[in-house]
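Excluded from the complex is one protein chain; the other protein chains are retained at their positions.
As written, the chains take the letters A, B, C, D and E, and residue 1 is the first residue of each chain.
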């Protein structure tokens, strides 16, 4: 079976879906690995490295795609400008296409894959069971976002993060507020704590409180009536109106005292909830900073402009997308490991056995010979 | 006595020489404080804040300068483009001009000040005695550079800083090497440690070893013959040839294993020593990063281009100047405190008493009625 | 021997008893207990005397007493020693 | 009162003496010293008795002894108390 | 007589020094020997002093006693020590009672009974007998002849109170109404014996050591009382010594279990114990104190610490580091096993331990550490659960089946610390806790580690 690793073309994307270590793994499973020329450059992995690990470097992109039985990518299929053709159109029918994207969002890609009768998996859909953790690309990548968000915040901030008592006076610690304490949020908390900031966090899921405190941060609690907000699989669901109000008040109050806000509040397949409406931003101190990790889904801040860095009355709002792309070395390493774990799980003996009984496999599958098999995606595509 | 706070005009300079707190201090001493319009904007201090603390906001720059008995600035005097005139030409004779710059470098400014019979002090020249610590702007600003250098490094780096053991594999900690463990260096060590990196440091002054270790980092030791390198006042002096060789070997060896290098090696009044010649850079891993805090004096890395961010065969070299300027809020707060401590020391009763017996005052003074009174500066100016 | 003196002796002895044991590592609780228990076998002295002064019944009671007390003393000290041997560092 | 008993009492008392004082914070060294010194003024009891049994010289020596001992007792306890007052928490 | 006393003093001194030494690990053994020498002196002195006495009889008695005592002492298994002490102590108390009785019959026969004599005899018999029976019950409980479970029945306290009153009454009667003192004496004897039983019966096996220590103190008191009967300094001093020091020791032991003496003696406690074990399904888990855990560590050479989410919740990162550091100073090898998904976010444990500056090279990931468990003496699980759940290896039905786990069960002893028997994130029970080589030490991780450290240092 030939596994192909194309070079990512979306600009600012330095990740790649395979690293030497994982190439070896795949080859051990008896697969042949084709890597597009200079696919790894962005992650400081060079063709030679791939060759050393047993892969073939393919220069001709068309050949790469047409010969492949399985494509491993980071992003959803895109239109290749230089070849003036869409990736999907390079694929043979029945090819397996695995990448990490929100199928409910990139409906066009989904449609194309379906039409081309491609068997499409999204790492994004992998259920969060204990067994699936090593394939949990969402976690590995959000974790990076959480970490990097704090670093970027510290750069924007015109202040020190830690408390310092010096001959020229005492510097109070920066106040950091994390909205949404999922994987990204928790890692952000940890990193901000490390830098010595005073960290508070908020989340709709009450059980996160303990987790936040287990990182030594303070949990901002909306006196909840029952455990609203907790959805299946550890994910959050949308929340009641009245609760939203109380939450708004509380956050607004904390916001006026905060230097750096990092929002990670996502509800998969839905536009991100607005946690920071315009009025709140106006309340914030001049010089304070918002990093919106939910920008991809519209952002948790009303004013966030996806992939833009803006200043709204002296408040910096960073809506950059694809933060993991800025840490390509480790992002690629981790993602490659995730996707390879999935592939080896999918092809125990080197050949794919599409066991739809298996919750992981069926969970991640969204298109199969012409059909869109993942319900939420289907509904998303239809309207 | 009228003290004037002009707006800094050098681009990228967001600092200002006074903050509301220090304005109050000066006024308590019986001084009148004039602040140029929007002087503090860069540090998120607005005219209203100054007014509230008792200062006058002056719109007309010419008036600001001509009425002043004392000017407090961050940078050396410069040419004001919009007014098409040089600051120094706006000053009355005998005015006191206090700012933070290397008098041995900005010889032209020194010359001008001398010609205009300005009494010039540079915070850069303040001796590092126990008593002078609260005026030690060098320390307060280097401290910022040290901290921010690590943050910036972490942004450039395509990797995590800390060790992480995750479901998708183990991430080893980043290796950070600090060259020159002065104030900036030590703070860089501390910050890198905080982020969880593996930190090594090197310095010519053997007694720094203990200090480095007191921060939990490893000291890279060039088996020294006697205590070469230690100069008066805690500063370093140039070092012997043979020592330089051994040092070069050692650093080169460490360098090949390092992800992030931060250099802070300065010898006041001299071009910065080259610790990282070209050949070393070539030895470094692709994707590794060098932050050169000595760029202002030519840089500790041979390839450093002051105020530029360059990539030399996959190694990022950041030569940006004026890092404190990127943390204006605290940089200004600390600097303002330093300079104000000096001013109040200089003017115990609100009027200046130029006691040349006093080592701090005489130490910081470099021009006085027409003369260049600071020897090193004088020699620097003359050739 | 006048009462007052005996009383004096008793009181002082009690004080000593209270004072000598201040801190004892948990591991030594049992041995210490066992050791002092062996000491309480001092009743043997009484037993011996009893056999003498006791008269008919007395003598026999005394004899049993002697046996009992001896068990306490001999067994007590030996067991204690055994325990303590264990604790020796390897 | 037989010697043996006195001896017994003495020995036990000595043991108590050795044991009661284990750890003392430096600040209390002087007060403790002063306090126990006051106790050593118990010689006053002897002095009182002496005045009785003493006969001519005895009586006078006794008197002086009484004076001395009283100084020790009264002064001792008072001084100690003064010192300790200082240590009271403000 | 005079000189005998001198020897008694000598003996007393040896006892005192002996006891002192006994309470310090290094000198303990010497102390024990010292005390025994003291005893020897006392005995010989007595033998020499007491003229006209039936040496034959005494020697026979001593030989019999020695043989019995010695055999017991040699035969008993280490685990059986406490109950041994219990019986020995019982005999001691019995002896005192007997001596007093002997005096009673002889003296009173001679019509030489003073109320002082009678009251002392009363006291001696009372305490002695009580100790005798009590000790044997304690023995029985520990040996398993009687259920270790506290035996409680309604109105128990009332009964005890009644018995106590009767006992006192008899004692007083004996002194005040000499004419029928024999009956009173008998009554006293019997009630005392019964009380000895009823006092100990309701106390749970776990608390026996404390009870024994208390009884030991009693037997001292009995001896002292006998001393009054015989006007014998040796008995008085030694008895008083044991009585007093025994009481202190008892207290220390109670503190150790942080309980009050009253709380131990009045059974209530025993019940708690059974109730807790309710939640633990079929698994029979062994719950130990930190003291015992400390001893296990003391004999271990290689220790692997497995941190989990609970360690983070307890914020015990510093505590665990201290313990590890201490163990290392004792020349033991300490490693940390970091499971990839321990905690609640990737790298949670790294963040946590980095905070406490745990050296990176001590942290081993799953693949590195799993082989290490083979020759590991103790695996210390701190607030980890799912990541050490063997079900993941073999139980196909388990939701975590297939998840790689740390093979802690391979190590010689597994010590698990968590607060309750509640499950972890995955919400499933963990069979590991029931394994033979597993030991539970319940409590908040931070608290447990702090106690553990103290106990380690006290070893």
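One rule holds for everything that comes next: contacts are C-beta pairs under 8 Å (C-beta built on N, C-alpha and C of every residue); 3 or more make two chains touch, one makes a residue touch a chain.
From a predicted model like this one, the values you see are computed outputs, not experimental measurements.
Engineer: Kindly name the visible chains that come into contact with the excluded chain.
Structural biologist: A, B, C, D, E
Engineer: Considering the entire assembly, which residues of chain D contact the chain that has been omitted?
Structural biologist: Listed in rising order, the touching residues are 1, 3, 6, 9-10, 13-18, 20-55, 57-59, 61-90.
Engineer: Which parts of chain E face the unshown chain closely enough to count as touching?
Structural biologist: 318, 321-322, 355-357, 454, 457
Engineer: Just checking the interface: what residues of chain B touch the absent partner chain?
Structural biologist: 129-131, 133-134, 139-140, 143, 183, 186-187, 190, 194, 210-211, 213-216
Here, only the chains that are shown with their structure count from here on.
Engineer: So if I look at the partners of chain C and the partners of chain D, which chains show up in both lists?
Structural biologist: The shared contacts of chain C and chain D, listed by label, come to E.
Engineer: Looking at contacts between chains, which pair has the highest count of C-beta pairs?
Structural biologist: C-E
Engineer: Using the average of all C-alpha atoms in each chain as its centre, how far is it in Å between chain A and chain D?
Structural biologist: The mean C-alpha positions of chain A and chain D differ by 83 Å.
Engineer: Check each residue of chain D and list the ones that touch at least two other chains.
Structural biologist: Answer for chain D, listing residues that touch two or more other chains: 2, 5, 8, 12, 15.
Engineer: Mind pulling the residue numbers of chain B that touch at least two other chains?
Structural biologist: 162, 164, 166-169, 171, 196
Engineer: Touching pairs of chains, which are they?
Structural biologist: Here the touching pairs of chains are A-B, A-E, B-E, C-D, C-E, D-E.
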